[in-house]
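What follows is a single structure, and I will ask about it in a moment.
For this depiction, one protein chain was excluded, whereas all remaining protein chains were kept in their positions.
For chain A:
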Amino acid sequence: MRDMSSDLPLRFEEVTLRFGPTTVLDRVSLAIRPGAPTLVVGPNGSGKTTLLRLCMGLATPTEGRISWGGRHALSPGKIAMLFQRPVMLRRSVAENVLYGLARSDLPRKARIARMKQALERVGLPDLANRPARRLSGGEQQRVALARALAREPELLLLDEPTANLDPAATRAVEDIVRIAAQSGIKIVMASHDLGQVRRLAGDVMFLVRGALREHAAAADFFDRPSTTEAASFVRGDLVI
């Protein structure tokens, strides 16, 4: 049973994160609301991963506050996260997906049904009994997606899930993400692939060196970028 409280909107209030002398995120304020996918873009090292880790509660701000649905703690099980390199347990594909459900209060039969459904959703029903670590990078990322989707999250965070994948595998992942978004899951995805941003984004957050330079609807971001960095990023120039 799902309780009615929601983790959205997810708000950052003047969030700063420092590792020693390095400022990774610098006074970022934002709100993530239900709706079309939010794409977090920016060059390497701009703080995209850190921003997602903060959303997931895997890091705590040095200064500032984060709230989930108005509360200052996230409720377990409502947010799922995918990492750039999928973490595959040394078990079969099916067991990897079931592992994600181990902490739910569903009976075992229901968990197995959900696992099968999730593998259908990512197009891997035939690989259920294969060792997960023997799969290709693209297949592993889809197993990770199945593990995340099986938990029926409200918010799915994806950290450059296609960075190491070829075009066909990228397309498979993007299709799954698009369908998940249509089914009502809020997607927040980091990317530095302009084409991907155009294909998926409802709105765009643009980070440069830890600062949130723009947060706009995708159409506005691409047609009328309001900062020079965003303008050159949209043109495909190198932003450092």
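To be clear about the criterion, a contact is a pair of C-beta atoms (placed from the backbone, for glycine too) under 8 Å apart; a residue touches a chain by one contact, two chains touch by 3 or more; residues count from 1.
Heads up, the rule we're going with is that contacts and distances are computed from a predicted model.
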Candidate names "ABC transporter permease", "AraC family transcriptional regulator", "Predicted small integral membrane protein" or "Cytochrome bo(3) ubiquinol oxidase subunit 4"; UniProt protein name, chain not shown: "ABC transporter permease"
Listed residues A:L54, A:A80 or A:L200, member touching the removed chain: A:A80
Residue among A:R91, A:K116, A:R171 or A:R198 touching the omitted chain: A:R91
Listed residues A:A31, A:L58, A:A110 or A:A217, member touching the removed chain: A:L58
Options A:P9, A:G64, A:P131 or A:G202, residue touching the unrepresented chain: A:P131
Touching residues on chain A - with respect to the absent chain: 56, 58, 76-77, 80-81, 83, 87-92, 99-100, 102-103, 131-134
